[in-house]
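Yeah, one chain of the complex is gone here, protein chain that is, but the others are all in their spots.
Note that the chains are named A, B and C in the order they appear, and that numbering of residues resets to 1 at the start of each chain.
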Amino acid sequence: MDMKFDAQAEGFRAEVRSFVESNLPDDIRAKVSEEEMILPRDMMQRWHHELFKQGWGCPSWPVEHGGAGWSDEEHYLFEREIALADAPRPIPYGVVMLAPCLMEYGSKAQQEKFLPGILTGDQLWCQGFSEPNAGSDLASLKCRAERDGDHYVINGSKTWTSDAHVADWMFGLFRTDSSGRKQQGITFLMIDMKSEGVTISPLENFEGTHEVNQVFFDNVRVSVDNRVGAENEGWGVAKYLLGLERFGTAEVGRSLASLGRLKTLAKTVKVGSGTLLNDSDFMNEVARAEIALRALEVTEQRFLFGPGGSESMGAEASMLKVRGTEIQQDILELAHQALGYHAHAMIDVASPENDHNPAAIAKAHYNFRKTSIYAGSNEIQKTIIAKAVLGL
Amino acid sequence: MDMKFDAQAEGFRAEVRSFVESNLPDDIRAKVSEEEMILPRDMMQRWHHELFKQGWGCPSWPVEHGGAGWSDEEHYLFEREIALADAPRPIPYGVVMLAPCLMEYGSKAQQEKFLPGILTGDQLWCQGFSEPNAGSDLASLKCRAERDGDHYVINGSKTWTSDAHVADWMFGLFRTDSSGRKQQGITFLMIDMKSEGVTISPLENFEGTHEVNQVFFDNVRVSVDNRVGAENEGWGVAKYLLGLERFGTAEVGRSLASLGRLKTLAKTVKVGSGTLLNDSDFMNEVARAEIALRALEVTEQRFLFGPGGSESMGAEASMLKVRGTEIQQDILELAHQALGYHAHAMIDVASPENDHNPAAIAKAHYNFRKTSIYAGSNEIQKTIIAKAVLGL
Amino acid sequence: MNFTFSEEQNLFRDSIRRYLEETYPFENRAKTLEHPNGYPEELWQSLAELGWLALPFAEEYDGLGGSAVDSMIVMEEIGRVLLVSPFLSTVLLSGQLIAAAGSESQKRDLIPQIGAGQLKLALAFAEANSGYDLAHVSTSAVKEGNGYRLNGAKCAVFNAQSADIIIVVARTSGAVDDQEGLSLFRLDPTMDGLEIKNYRTHDGGTASDIVFEDLFIPDKALLGDVGTAYPHLQKVIDQASVALCAEASGAMWAISEQSGVYFKTREQFGQNLGSFQALQHRLVEVYMKCQLSQSLVYDAVCALDDFDVLEQSADGDTTNIAQKVSQKVSAAKYQVGLDARSVGQEGIQFHGGMGMMTELPIGHYYKRITMINATFGDPRYHLKRYRDTMCQSIISAT
Partner (left out) sequence: MNFTFSEEQNLFRDSIRRYLEETYPFENRAKTLEHPNGYPEELWQSLAELGWLALPFAEEYDGLGGSAVDSMIVMEEIGRVLLVSPFLSTVLLSGQLIAAAGSESQKRDLIPQIGAGQLKLALAFAEANSGYDLAHVSTSAVKEGNGYRLNGAKCAVFNAQSADIIIVVARTSGAVDDQEGLSLFRLDPTMDGLEIKNYRTHDGGTASDIVFEDLFIPDKALLGDVGTAYPHLQKVIDQASVALCAEASGAMWAISEQSGVYFKTREQFGQNLGSFQALQHRLVEVYMKCQLSQSLVYDAVCALDDFDVLEQSADGDTTNIAQKVSQKVSAAKYQVGLDARSVGQEGIQFHGGMGMMTELPIGHYYKRITMINATFGDPRYHLKRYRDTMCQSIISAT
């Protein structure tokens, strides 16, 4: 048992750190440091382009497709450094999700058509899974794709679709057969967002941001060439896709960055003649959060670098998502509480000597309530653990 | 809305207080102040006799049977003062449970036979409900009572039977018919504990006390005269019985007494040059417990003295049991934590200037883990609230 | 002991609820918030007509002589519908402060106008570094000729933007944390030299940060006696804290009820959400928190009313009673704040993706609850305040 990274890995870490320091644009860093998860298209692409030039655009891909050929440790350290430096998360839907699916299930033609644009970041994707009546119970989705010659005709809608308003393409699950079990009869299709009949309706979060959308399909025609896997067998593709994320579901790097900001805040916020650092009750909670985060961090490392390595990680990974989001929410909530009366303001009312923005802190606190809901709610994750790990 | 008791009620309170002060034997007070719930037969009877002489032995009974004819406020204040003064709880099985059932369902002969002994406290009872495979799921009980002329012949066992080792009689539920729904075919019988074929096997709690028993029945013959209600209709009697307890499930009075001891402990336990009172983290938890207890106290009062009075209290009462036991456990656990290294000792190691007994505090902490399990586990209570109050 | 509302109180609550249901449905919220102050002017006149604005004041100032219980009823209903208005600022903060600290002529002048809806007020007490400590006032008012020279800054002055008068807490003597030496001044928000930065708050209201730089104000701006503001301020903030607890309690019940409805109608995996036992037990926790928080609101409200009676009879020392009342206020503000936060978070989680959407009330309840916690002290602050008093009484107990 050895919890230290070796010299080679530490060298790699230093390389990543210095790359990010030199190449991450200030405006993007500032946005991410305010806990913005969903960036404007322009920012996503500018940053991805920097990474692409370095050969790090899609590092997890096989080398023949443009991947970096890193070890698990290198992947881990890359994501960690990216997160600590307030660089954007990897582009999720194209790079992390669709591309590996295409490599596994896609035709040669599909791979040639789509992978290059994803690699360069010129082509952005969104994911069409959830529907108004199919959230946690994804398999009960109803948005229809009816076969019409060598096309599917899509009618219905998808909802809570992140990035639909910035994406060029959507991949998604559609109902092609309703006769059997609900997991059957689902087909995985790719849709050009500029197709006729696609309408994107923005959904506003209660704190005022627009991150997700409802996407309506009115007789949208999609060529069968854009189907991944066989007809009615999309559920298998989706399961493969949802099992891909080994790194990062715990978001430890982000939370470390947020915790760092929280500590700075405690040092900065003046209360009476001192600062919040003198408030032992508040600092107890910061300490509690830091310890919880460290426990999560080591747990993730144990899963990744234990016997069997990351390949052996199964449903245990669900706990990384559950605790990871709980801790994120906890830290951001504490930051909001630290503001005292400044917590009310929807504009930046901080005094000039402080470098925090109360309005952004409040917004992050509210907005991050979503993290325990999205990507498989924490309740769903617990049920997965109960069944797959505990055998209940 | 008025949260004060009127002058008459306060006068009554003073009367009870002074009565208990003059008449509660020191040895009994000491036992109860160490959080002993189940007292030796002798203590139960000595204290009950004091109350009986005062006309307060079975105050909740109708006056014609020897009750005190008190108002809800007077009942409430009586139980509060009894608890605050570390007097024993009312004798549960005979006085509080069986007697009202006999008044509702029993024959004149049964009432004449049993009520006088219960009233004087000469006759002690225990309750035979739970079985090894019928705990939370009480209706699945299997202990058989087969009809043989004008007798029932009982075979099987009852478990977690408090007081079986001190009781003269047991009332309980027995299976007389297995053909229908499990709630049907249950009969309510009263059994002389000295009957042939009754064996009492003590069960030891993990902290070493003997409070409960398993009671075995080997062809025990019970006259049909000792049946309450009709054959196969015991479930209705039991439901009536279990719905009787309006006062006291929250155990607010006891917890107030325990909290008072906890505060004294905080003032007494020396840590460094001060006492635990200087430990703001510890005192935060005491404050938290005190506030939670006050919330529970007022909630109970609202249920008892709100519109409709105590008669209108329904399944809401389940929350009094849930929170009441949580708070009890919390307070006793804090007391144990307050002891530091003295927490280890199974004997009284306190220095003579302290009047607390570490061994008793530890024992109470451990033993009170049962309170969230017995009398309908807190999980069962929550399910009751979910269905009966929230309509889920 | 009884927890029954009087018939009058029941009628009053019914009238409030009916009025708010009719005129303030959640569907109109987004539109209503577009008003620059977060509410339409006609609302204020309606509240005056309904008697809210005169509610807590003595009859001699054209008030209705309402009790803390009456104010609680209003605030609970406000909490249910997320009403944005300067009711708290004008009536329960500024109005009550004038009633407590003002001279007889000031009361006669101002309170009837408040009750009639002719005057809106804001109270400037918090400062950037004050935390939740009311005595921490560094804004100074130095006597100069026939007036005072004001220097300093106030933050989070709720509803200053729509106020006709701003009451400022300033230090006329003593060190920055002293309870002694605080005075109250009434300011005209339109006066020259007042630097006001207005902003919207997360719960749909408005607040302002205000800077005073060598601002001269005349003697007649002084409210009540010089240097004696603290105990009045403390008492009024305690009362207003309980009012906020009642508002939070109203919001909690609404969340609990709406979650129950959602559980009964929303299907996942072919079942109502409400049939999943893990969710059932969590909604039961929410329900229990609503009940327990409600109880502490009642406890504090009754303590306020009893204290008022005691104070009016005025025999004996009331300091000890005042401290006990403050302790009950802190108990409520702590527990209600904590429970409301947790109920709000559970409410969002229960609603899944829908819980994040602006078109459902659930997230707005959570924002309001969060803002209530950041007003007059958050749960941590009040637990500490409670604890300190508790430890004092343990020490002084024999």
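What to note about this one:
Please note the rule applied: a contact is a pair of C-beta atoms (placed from the backbone, for glycine too) under 8 Å apart; a residue touches a chain by one contact, two chains touch by 3 or more.
If you're wondering where the values come from, they're calculated on a predicted model, not measured in any experiment.
Partner chains of the missing chain, restricted to those shown and counted over the full complex, are A, B, C. Residue A:V286 is the one among A:A164, A:M193 or A:V286 that touches the chain not shown. Screening B:Q8, B:S71, B:S107 or B:S136 for touch with the missing chain picks out B:S136.
Along subunit B, the points of touch with the absent chain fall at residues 130, 133, 135-137, 140, 159-160, 203-208, 212, 270-273, 279, 281-282, 285, 336-337, 339-347, 349, 351, 362, 365-366, 369-370, 372-374, 377-379, 382. Considering the complete assembly, subunit A touches the hidden chain via residues 1-6, 9, 73, 263, 266-267, 277, 280, 283-284, 286-288, 290-292, 294-299, 301-302, 305-307, 316, 319, 322-323, 379, 382-383, 385-386, 389-392.
Interface residues of subunit C facing the missing partner chain: 276-278, 280-281.
By our rule, only the chains that are shown with their structure count from here on.
Farthest from subunit C, judged by the mean position of CA atoms in each chain, is B.
A separation of 39 Å divides the Cα centre of subunit A from that of subunit C. Measuring from the averaged C-alpha position of subunit B to that of subunit C gives a distance of 42 Å. One finds 53 Å separating the Cα centroids of subunit A and subunit B. Contact of a single residue of subunit C with at least two other chains is seen at positions 383-384. Among all residues of subunit B, those that touch two or more other chains are 280, 284.
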